[in-house]
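Every protein chain except one is present and positioned as in the full complex.
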Amino acid sequence: MRLSLTPSTDAADYPFVHRIRTRFSETDAMGIVHHSAYAPYLEESRAALLRHAGRPYDQVREEGVDFSVLELYVRYRQPLRFDELVDVNVVVGAVTRTTFQVAYLLQVDGDTRSTAVTVHGAVDPTGRPTRMPAWLADVARVQTPPA
Amino acid sequence: MRLSLTPSTDAADYPFVHRIRTRFSETDAMGIVHHSAYAPYLEESRAALLRHAGRPYDQVREEGVDFSVLELYVRYRQPLRFDELVDVNVVVGAVTRTTFQVAYLLQVDGDTRSTAVTVHGAVDPTGRPTRMPAWLADVARVQTPPA
Amino acid sequence: MRLSLTPSTDAADYPFVHRIRTRFSETDAMGIVHHSAYAPYLEESRAALLRHAGRPYDQVREEGVDFSVLELYVRYRQPLRFDELVDVNVVVGAVTRTTFQVAYLLQVDGDTRSTAVTVHGAVDPTGRPTRMPAWLADVARVQTPPA
Partner (left out) sequence: MRLSLTPSTDAADYPFVHRIRTRFSETDAMGIVHHSAYAPYLEESRAALLRHAGRPYDQVREEGVDFSVLELYVRYRQPLRFDELVDVNVVVGAVTRTTFQVAYLLQVDGDTRSTAVTVHGAVDPTGRPTRMPAWLADVARVQTPPA
């Protein structure tokens, strides 16, 4: 298990936030957003962060790098419901030469619903591990909020 | 609209059937299987038919042909619920030089829940239209049940 | 088949538009957005239309009415790709005492990718057909653009 980040529940610890509205198709027969719907929320928020950092993911992929998901951890604290506006707070951390981690805090109106961590590796178009782009460390740095 | 097949509600009109158990993740807050979950059921059933006909879809794709979906029509007659075993009855028809259609009848214990039709075109790996493989007509013929 | 609307490919024929960014999780191994991802786009756009019309869908549901999907038709003209911004143009039509239809035009930068129609019925929380709310006709009227 490479996962080492512990996501804060204070939104001030996250330099980037992306807002997502839950879809009815993502709910389940318990009346809440199904737990499998969160991974796409996290992924959409990572893509938004990269776009914000001037590194849109489709361009990254055209340059021959994919960020594969090595590990996923989600803690479901309070359920999400249909039509809620979710603030997905994002911070990049634990950057090594081959991997990086992302921590997430999902809130609705400041109310914590979930925290999560993903671990990523850089792979080439054939799926083989490759060097992490140098700019990734910059993305993590830029995103670090002032103390 | 190329769609021309009218799906029968008599399972005897379908030469092939594939059984799928609904997943909890496919339900929605109305307590039934969400309508977007049906397209993957149809697709899984087409793949099962091709496999049964000796033309597994991953092999078809390796030979440079993809069957793109041009049109999709689903009629939701009675809802599907969690953990139900769905018999997806399948018949190929309306084969032309560039397209073919598939009709579907979804039943649970002989009880009709849904009918559907998909229209497909053959495309090469870059997504451009290509000639329909000759064997596709055979698949349609083989599947025609005896009168 | 109740489906009777023919979706225009002219965005000017649609009084409402809702923008959606495609997700990486919605792509498939052909490198395009999977055809099953469109139904949630249509549904999200219907929800946006109802919200815009002052009838948010969660409030509609609390008042005891669900709009079940009776029929779905999608025509896939040109594929959608990851990270594209899709303008989902929406118009309500063919309102009867028990059903209504919605037509859709999906464009990216004015380029038509798909058209679609859904047919809906009003049901109560137990799934039984119920009277269409009177305001639905108003929503359709309000949405009709000036000739």
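Chains: A, B and C, in written order; residue numbering restarts at 1 for each.
Heads up, the rule we're going with is that a contact is a pair of C-beta atoms (placed from the backbone, for glycine too) under 8 Å apart; a residue touches a chain by one contact, two chains touch by 3 or more.
As the structure is a prediction and not an experimental result, all values here were calculated from the model.
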item: Touching the absent chain when the full complex is considered, from C:Ala12, C:Ala29 or C:Ala134; value: C:Ala29
item: Of A:Pro15, A:Pro40, A:Pro56 or A:Pro133, the one touching the omitted chain in the full complex; value: A:Pro40
item: Residue of B:Glu44, B:Asp111 or B:Asp124 in touch with the missing chain, whole complex considered; value: B:Glu44
item: Selected from B:Pro15, B:Pro56, B:Gly93 or B:Pro133 as touching the chain missing from the view; value: B:Pro56
item: Interface with the undisplayed chain - residues on chain B; value: 21, 23-26, 39-40, 43-44, 47, 51, 56-58, 81-83
item: Residues from chain A at the interface with the omitted partner, ascending; value: 1, 3, 30-32, 35-37, 39-40, 43, 61, 66, 68-76, 79, 127
item: In chain C, positions touching the absent partner; value: 24-25, 27-29, 31-32, 34, 36, 82
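Going forward, only the chains that are shown with their structure count from here on.
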item: Gap in Å, rounded to a whole number, between the CA centres of chain C and chain B; value: 23
item: Between chain A and chain C, centroid-to-centroid distance (C-alpha), Å; value: 29
item: Mean-CA-position distance for chain B and chain A (Å); value: 35
item: For chain A, residues contacting two or more additional chains; value: 24-25, 82
